[in-house]
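What follows is a single structure, written as structure tokens, with notes after it.
For this depiction, one protein chain was excluded, whereas all remaining protein chains were kept in their positions.
Then we have chain A:
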Amino acid sequence: MQQAINRALRRLLSEDPATLVFGEDVGRLGGVFRVTDGLQRDFGEKRVFDTPIAESGIIGLAVGLAMNGYRPIPEIQFDGFAYPAVDQIVNQMARMNYRSRGAAPMPITLRLPSFGGIQAPEHHGESLEALFAHVPGLKVVAPSDPADAYRTLLQAVRCDDPVIYMEPKARYWDRRPVVLPEPADGPDGAEAADGFDPIGTSRVVRPGRHATLVAWGAMVHRCLQVAELAAEDGVELEVLDLRWLKPIDADGLAASVARTTRAVVVHEAPLTAGLGAEVSALITERAFRDLAAPVQRVTGFDVPYPAGPLEPQYLPTIDRILLAVQRTLEF
């Protein structure tokens, strides 16, 4: 997946001279996950550059660059370090278009290596999606596989709104190939359409008829494992990759539940006031009559992301998801 993101960044840098990639260690090192590997070599230090370690400064820099006509793609090295930048993200980047009544658009894509699953030290694994999805003015996306990472990054950067692009660290080494439609010929970004689903659409990554598993990021992969196991017992689970966490695809959720009549939301973040609550509420509002059982949630616990050895017990396990499926089927 990190190569897919690298490829997307490469394409974006080639296509638009206003795009800039910057952050901590993204230049010579190529990023701690090598996501930006070779970009500085190929695009130069004016387009791809290292910054001092100062997350608020990085986003503030992006805001000023956006005001000066650029399309910044800053990176915060690890999710937990987005907290020092929250003022710049929430009070500045997210609001500048509104505050200026459209005079100062903020086409910034904040790349944020996100979520757990790699047994990282404290602050190196967090799930901030509910925080950012709550903020008016931001869009939030969490791709789950290489092809989708590629597509959604192109969309995020080309979008004139600020987007929080949450890269699931646990899937960086997913090496499935990126298969895309053949690029259309012609100028003017004919390729840009690419047949992508619009921003804010989910996708069914595995169809099923007995219940819908709703997930994003690395949990999509886990839900696919669950669906695989459940299929052995004759239970056909639909796996819906929500993908865009703001805007959320309420129609897609409702359509899936209409097919399966049951839903289990799976996320890494703590339960309380998590995005699972939003998904659950949307399903209840839009598809109540289709529901055969209450929406179940399988999430992290209301504790900080724990240290490495305990992380596997914190993140939703296959067994917990299967138990939730059982609960909803037996309701």
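Keep this in mind: a residue touches a chain if its C-beta (ideal position, glycine included) is under 8 Å from a C-beta of that chain, and two chains touch if they have at least 3 such contacts; residues count from 1.
The rule is short, and it goes like this: contacts and distances are computed from a predicted model.
This figure omits one chain of the complex; the name its UniProt record holds, of "hydrogenase (acceptor)", "2-oxoisovalerate dehydrogenase subunit alpha", "Purine phosphorylase" or "(2Fe-2S)-binding protein", is "2-oxoisovalerate dehydrogenase subunit alpha".
Of A:Pro136, A:Pro177 or A:Gly234, it is A:Pro136 that touches the chain left out of the display. Per the touch definition above, the residue from A:Asn68, A:Gln225, A:Thr272 or A:Gln313 contacting the chain not shown is A:Asn68.
Here the missing chain is touched by one residue of A:Val35, A:Val214, A:Ile248 or A:Ile321, and it is A:Ile248.
Residues of chain A that touch the chain left out of view are 20, 46, 51-52, 54, 56-57, 59-70, 72, 84, 87-88, 91-92, 95-105, 107, 136-137, 139, 159-161, 199-200, 246-248, 250.
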